[in-house]
Each structure stands twice: as structure tokens, then as C-alpha cells.
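What you see is part of a larger complex, with each chain still in position.
Chain lettering (A, B and C) follows the sequence in which the chains are written, and residue indices restart at 1 in each chain.
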Amino acid sequence: MRANDKLKQYSIAEVINKKVHGRTRKENAPLTLFWTGSALELNAKGSELWIEVESDYDMYEPWISIVINGAWVSRQMIQAGRYWICVFRGMNDQMVKNVRIIKDVQAMSGDMDCKLQIHAVKFDGDFLPLEDKPYKIEFIGDSITSGEGIFGAKPEEDWISMWFGAVENYTALTAEALNADYQVISQSGWGVLTSWDNNPHGNIPDIYDKVCGLLQGEKNEALGAWQKHDFNSWQPDIIVVNLGTNDNGAFHSPEWVEEATGVIYKQRLNEDGSYNEEDLKAFERAAENFLGMLRGYNPRAQIVWTYGMIGQDMMPAIYRAVDSYQKNTQDKKVSVFQLPNTTEQTVGARSHPGRLAHEKTAAQLADYLKELLS
Amino acid sequence: MRANDKLKQYSIAEVINKKVHGRTRKENAPLTLFWTGSALELNAKGSELWIEVESDYDMYEPWISIVINGAWVSRQMIQAGRYWICVFRGMNDQMVKNVRIIKDVQAMSGDMDCKLQIHAVKFDGDFLPLEDKPYKIEFIGDSITSGEGIFGAKPEEDWISMWFGAVENYTALTAEALNADYQVISQSGWGVLTSWDNNPHGNIPDIYDKVCGLLQGEKNEALGAWQKHDFNSWQPDIIVVNLGTNDNGAFHSPEWVEEATGVIYKQRLNEDGSYNEEDLKAFERAAENFLGMLRGYNPRAQIVWTYGMIGQDMMPAIYRAVDSYQKNTQDKKVSVFQLPNTTEQTVGARSHPGRLAHEKTAAQLADYLKELLS
Amino acid sequence: MRANDKLKQYSIAEVINKKVHGRTRKENAPLTLFWTGSALELNAKGSELWIEVESDYDMYEPWISIVINGAWVSRQMIQAGRYWICVFRGMNDQMVKNVRIIKDVQAMSGDMDCKLQIHAVKFDGDFLPLEDKPYKIEFIGDSITSGEGIFGAKPEEDWISMWFGAVENYTALTAEALNADYQVISQSGWGVLTSWDNNPHGNIPDIYDKVCGLLQGEKNEALGAWQKHDFNSWQPDIIVVNLGTNDNGAFHSPEWVEEATGVIYKQRLNEDGSYNEEDLKAFERAAENFLGMLRGYNPRAQIVWTYGMIGQDMMPAIYRAVDSYQKNTQDKKVSVFQLPNTTEQTVGARSHPGRLAHEKTAAQLADYLKELLS
């Protein structure tokens, strides 16, 4: 192998001209990428670029994708340990490459050891400044928004990191269509009130104000996951909430028992299969409260509650929740948008929306958001 | 990281149930992958699989893609050295995964150090037998067939490994449409008579009978690249030749001077821009002779000369060559098929056919080949 | 012209084996086609078929389309008068042709003279029995459902019959996808409470129980347009309501004054551009009442309120109306479904949904309805 003598190593802190996508702690050296779609972006004028990553996990290893000048070139599992990855080499050193190193898997609430960090870079050129895009979008969701099932053959059923994807996700495609920066807050199985299995702790609102509040354990605490998020640092123009699918699932799943207390949690169905009114109301109140929380932290954002990629049974309740919120607040910048249901043609792995489903969603959602922005 | 105590290491020679795609030497341990699209295929019943790769290069590093149950999950640069790559982990150990580790870059005639090998695997299950597909196809071509430009943004101009691709290549797509195994013999810039820059050594026929005869240097010799290929080991049903684009380029490029002898080589144009008749004849004779060579080594194959993805100026000469070959041999199993030209909509990086161009080509070529096979 | 001596003339009443689509009077000889998409369907085993039509109009002439064995072969303006049209000729007399003569334009509330009738047929073969399709769908809507703008270049602005279309309409495409018979009740400019220009008479509920109650004048009365519709004759499995677009328009249009009484009608906006709450409530009550009326006449139908092809401002109000209806009735077979908005790419003539918009709507709506039927 021909050595490149011109490579110089810089800690990530030394790289001033960089852009970090996705919530992370302020003191970001080494740079921890928590959420799916979170990324390090560079404008790199030089011929060869390496990054030093560090990864750990108990079960769910991280994956990254590499995008150069907007074109996807690599996707790989990040094995445990600390090592160097070559991003590109042999390129014209006079051309500036826009590079994004993207976390391709969601934050893993079920794996206290899961970690992905970027410590340093080696480069033989200069990093140039990056400009913000004209808009900012925040996506809040569950497995759909985490891109579960974008990768993998349709029959796949294992719940593993490999099937998740951030690049062909509707979040990335929508943001690209709108020329927007974006970040994602999402967790498979979670809802606005409860997780799919009636666990009341599996709700996004409880962790929304933290950097990555759904991670557990001292290691994650040390990484800053539990820090209060600085909302002033990134105020979205649009917030897309895509929750409700697991809240619906809870009605059709067995009860969940809190071990410590023995308390039983269950969203109930009536005997005729319809939703128990009280429990549905609880969902609606949770949704309404979440809207209030979102508005509190994001005063100028258009908030769009989207729903429908895996069934649309909760849509009436979502409309009621938004309606009630608007009546009580006179907040005009909140709306509901139905997403196209996933079909046999568009399904991916694990019975989740596949690439075609994400493309269809992004096309329709982008059309809708463009009108809100105009 | 949770250790998997059940992993056992096997040298590649110990893995009996495997399928190797693409020409390589007989004594294939470690397994050297030379050509683009060459691959190790396994039916792996177990939960976690690793491969040990070894790579080297002076300039042009190898890349691999990983395909699981037909779905593309990973693509990565293989850095110099010998190390382990995890193919999958955490999967249901009772399910059989069809796994292909695919060389995503062509053999590099310009880099004597370029090497990709698989030494060993670690696995916690059993490798099951693999069946041959009903058909075998051999593709012979240049940069187009090497998938140059499938990856990368349209403005990219660097000549680097990163922009090559085997998985969304028309070769892979055509083979998939026909449910066929396939192998590729291809080299950017080469022709049937001469390379794009009039170098008479840049021709595929001269190296066709070797395992990978275009590689140079003692290292490659030691890897078996210059061994005579055993044609009995893999007799294709169809041979697709996609050559002529660089033979055409030679007419429009400066002369090439053999350093050792001072001999000048140049495919000439007439003053009015038309092809010099004598030089065009030389191309036709080379094409005709190559057909004879192909028939000699592949007695039962349908041979299809395809052309047209980057212009179709040589098509009349190709038809004349095939016509003359057929007149002289009465060989009925030879034909010509025009491929769709690349357009602004379908172009990829480096002004080469992009993914859409490869998809269009594969759709039309597969339709044509299906008729030949029926 | 070679004469066909075998042609025999039958009055439409003499043709026993026929199927009439769309509401019309019981004593249907001559057969009057009122609504868009209404049709005469025949299974004709013979070589040559003619129909005798009669048409009149003051301003808005009728058009028909002819579909043979599911393929669209003709579309033509029907000029005033009574004359014969050849449907097909020169065909194999041993083959059965499924033929549909389809009214391609809506009933025209603004033209008291508008009329389309089929008096008789000439045929040289036998009419065979027709079977019902497994499902029946009724579509209720406005100009969108009337297919206004499916024909014509995008800049067209004239309000004329020529731009309407029934065959590439989402109603026809959805019914075909579900293998369903269908009928349409629709009128450009009308709503559930009021027309786009605040005319309170431009509402579908008021005329829903008549054969074609929106037509005016003695001529139409004589044709049976004001007869009470016999709901027992055709009970739909699904009713798709696509109203609300003009009710929304009324808020943004000038007031309407009833000439006779001087009474002023206006759906009001607040000063800040939001909907006047009282007027919006009136819309919601009208929608809720219409659901009750629909249920009364169609006891077993799934009722789906669809909306969104030209904006979705009324969607929250529609959800509230449906919600209130369900609370008051416990009727489970009512739901709301958002249709894809029309975009620059999918728009047709007169700023209305074009063919692509209707295709997109039909694809999504059919997917949704399939689930309701399963």
C-alpha cells in the first residue's frame, strides 16, 4: 500500500469547519452520534480522508452510511473497538467534497452499551465552511421513522441493526426534497402514550427534552445522553410527528406489568372489538399534551402530526386530539396529514415500510410541507 | 460487546459447502477474488458470521458488497491488511441465510499490488449445500461492464475504485432476471483490438484464456492470475460481449508509442472524419477472431455481441465482423444486440452509464436472452 | 358502403339482456342517461352494432365514450338531434364483445335542455346475459368526481362539456381495481352545505333521494329526473363521499343573494383569515346530517368520506362531523380517508386534477377500500 505522507491527524475538536446533525451533547469531542440520521458533515478539499470511530454494544451494533457529494457510496457495520475507516482516497485534491458520515441505526434503548463515536480525522487538505440549508425539520417517530425494514429481504424477521436505514428513509428524502437540514427522534415500538406492549415508559414525550433520554445506564449518562437538550441551538421550521402506530398496537397486545410495583398497564378493547373510550381518551390527552410540550420548546415551528403508513385506525383520535389542542390554545400552526399506507408492493423487511413506501411517503409529505412553508 | 462463544473458525479450504463466482485459480485457499462480480456464496444456518479478508494495493483499493437473501446490506472499502469483517450477527440460528460477498471493483491492470483474498470464516452454525442456477452467463466488456460510474455524483471525474459497482450493474441485473449464475471479464479502457488510447496491449482476447491475464507483476503471478483458465470447469450458456466502445475511442485519441520499440500505434480517421478503412478492417478482423476464440473455448454457448451504451458508431463494423464470422464458420449461435444509449437522465458518474442506464440495459438484454434460451 | 343485410333493429325496451349503470327512471325506454359514468352495457355476439341516440342541450352538449372488452375505443360529442352511431363493424360474429356506452359528462344542473337518450339498437347477432360484479360502489362528489379537467390542455379555462371525463376518472379506476359496478352522483361547484359561491341550493343532500334531482325544467321532469329514487334497486357495498371542496370555496367567495327574497348567504371568515366558527359548524352539521341520510337509504354500506384532492383545509371539520355522527349513532361503518393532493405534475385542465391525479387517487383509495371489504 502506497503511504500518503501528507495525511495529518486532527482530533474532532480541532476540526472547526464541521456540521453535526442530530442532537448530541454540547462538548462534542469525541463526537457521539446518538440518533438515526445523525451525522458528521464536512466540506473536505483534499485527496484522502479517514475517520477514527469507536463503537461498543451488547447486542445491537451501530452501522454507518457514507454519502459523498450527495451520492451514497458506503454502508457498513461498525464493529466494537476503536479504529480508522477510510472515507475516500485518490481523489483530486483541488476539488471540495461534501461528505456526510451518517448513523444508519436508531439509538437503542434496549442496549446500555451501544455507542458510536468519532474521535478524529486524518486528512491531507483543508476543511472548508459549511452553510446551513434554508429550512430545518425535526422528525419524531417510531420504527417507521427509524427506517426499520428499509434493508433486508421481505421475509426477514430478526430484530437486528442491519435492517435499519437512515439514507433512503422518508425523513432523509423529505428533507432533501425541501432542501432542509433535519434531525430525528425515534424509537421502535414506542408511542405517544405507551409502547406497543403497553409499557407506559415507552413514550417519546417523557424523553423529548433530553439529548437522548431513552438511553439507559451510566455509560450513556457519561456520554451526555441525559443532559437537558438546548432547544435554542436548533429551532425547527417544521416538526413532523409520526406517532400513534404503537399506541394502536397496545390495544391489541397483552397487558404489561411493572415489576417493581405489580401495577398492570393495558389499553383495552371493548368486547365488540372497538376501543375502550377511556383508554382512547388517555391517548388523545397524551397527544394533546405532547403538542403543548412541542410548542413550548419550539415556538415558531409548523407542527404536523402524520400517520397512516401502517394502518390508520387511530386517525380519528389524532384529529380529536389536535382539534382539542387547537380549541384550547388557538394555535394555528398545527395540522394533521395522512401518509400512504404500506402495501404488498411497497413493504420491506419485518413487515415494515420498504424503500418504495418511504419514497411514496416522502413525495406526498414534501408536497404538503412545501405548501406550509410557502 | 457480548462475546459469542459458539463461533468456530474455519479456513476457507475447510468450508466445503461454498460457491465461488468468477474465475480464480483452482487451489483457491486463500480465496482470491480477481474480477468484478466475483464472489463467495454461502448458505449459512447460524446466528453470526465473520470473514477474514486480506487486501493490498498501490493505488486502487478493493471494495466489497454483501448481499443477504438477495438484499444488498453493505458496501465498503477494504483497507490494506488482513482483518475480520462481521457479515451478520444476532440472527435466528435456525434460519438459513444465503450470503454473497461480492468484489465490487474490477481487476486492476494498472496496479500490480491490488489484491483481495478471503482467508477464513468464523461461524456458529452449519454451511449447507448450494445449488447451481439453471443457466450460466459470461459477460466480457470494458468500463461499462465493470460498472464504472454506477456510484458517485454525476460531476465526479476521479478515476478511483469507489465509483465502480457490481451489484446494480447490468450484468448482475440481467443474470438475476434470467435466474442465472454469471461471471465477468472486463477492464476499463480496453477493447477487442486496442484500448481507447491506441495501446495494442489493451485488448481482451490476448488475456481471455488466463485466469486473470491482465494483471501484472510477480505477486499476481503467484496468486495464479496467469494460470491457464480451465474452461471445462464452467461452460456458459450465453456469452455477452460488450466491446467496441474503446476501439472506437482509439480513432479519436492520440497515437500510442511503444516505449521499447518506438513503434507507433494509431487507429486513424480520414480527413473528412470518417474511419480509415484499413484500420476499421483491423478492428473487424479482431472481433471476428475473438468470436472464433470464444467458440473454441465455449462450444455450446450462445454468443451475443452487445453494443451501444455509449454511442453506437462501431455497430456497422460489428455487424460486418459477425457476418463474416458466420459466413466463414456457419456458426448459427452468434448474434448482435444493440443496447440503449445512455442519456442525460440515465448517466452516472464519470460520464458513464448510471444505475438507470444499467437497469434499462438489463431489462432489454434479459428480454433478448430469454428468447435465445427458449 | 357495403350494406349489412343481417342488421335488425330493436327498441331499447326489446333488448332484455342489457345492464344499465347509473340512476335512471324505471320505465327506461328510451333509456335516459343522466349522470356521468352512467352507461348501457351489452354482451353482443355479432359482427356489427349500432345505437340510436337522441341529444339536446341549450349550452352543454353530452359526450359519450365507447369501451369494448375493457378497452377505450371512442369518445365523441353527441350533437343535437336523433341519429345512429356505429359502435363496431366487421368483427368476428362468433365472438362476444362486452360493450359499454358511457356518458362522459355530468348531469348539467345549469342547462334545462340537456338530454342524452338511447332509443334503439341495430345488430346482426344476439345479446347475451350480463353478470353483476361482486361489489357495488356509489361515488358522491363535485367537479372532481365529475372528472372536470381530465381532458384538455393545462391552460384551458372554458367551462365546457369537452373537458369532463368518466373513463379515466378515479371513480372508474377505483371500481375497476375492486372489480365493482359503480354509479356516480356529482355536480361541479356543489357541496354538502352550499356551493362554492354560497348558493345554499347547491348541495347534494337536497337532491340525493331523487333520480337526478339537480336537473330543472319540465323536460327533465318528464324524463323522470325528479322521481323518487328506488334505493332497493341498487344497494351499494361502499359509498365514497368526496365533498367539502366547494364548501371550503364558499368561505373564500362573495356572498350570494337569493333574488326572490333578498336573503344573503355567506360562509364567513374571521378577520384573521380563520373560519367563522358558527359557519364551520353549519358545514359540520350538514355533513353529519348527510351521513344519517346516507345510512337511512343504504343500511349496509361502508361509508367513506374522502377529501383532499384540491387542498385539505376542511379535513379537521370533516373528522369532527364524522366523529359526532359516530358518537350519536354508534355507526361503525363510517370512516374518513385523505386523498392525495393535486400537484403541478398531476394537474389537468381548468386547474383540476388531471389523469395522473385520478390515477394516484384511485390507487390509494382502492387499497383502502380493499381493506374495508376484506
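Heads up, the rule we're going with is that a residue touches a chain if its C-beta (ideal position, glycine included) is under 8 Å from a C-beta of that chain, and two chains touch if they have at least 3 such contacts.
Source: prediction; values computed, not measured.
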3 chains shown - copies of the sequence in the complete complex: 4
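Methods note: only the chains that are shown with their structure count from here on.
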Co-neighbours of chain B and chain A - touch as defined: none
Classification of the chain A:chain C interface as same or different, half of numbers criterion: same
Euclidean distance of C-alpha centroids - chain A vs chain B, Å: 38
Chain B and chain C, separation of their C-alpha mean positions in angstrom: 58
For chain A paired with chain C, centre-to-centre distance based on mean C-alpha positions, whole Å: 44
For chain B, residues contacting two or more additional chains: none
Touching residues (chain side chain C, partner chain A) in the complex: 274, 308, 312, 315-316, 319-320, 322-323, 326, 332, 335-338, 340-341, 343, 364, 367-368
For the chain A and chain B complex, residues of the former touching the latter: 1-2, 56-61, 68-77, 79-80, 84-86, 88-92, 95, 113, 151-153, 155-158, 160-162, 349
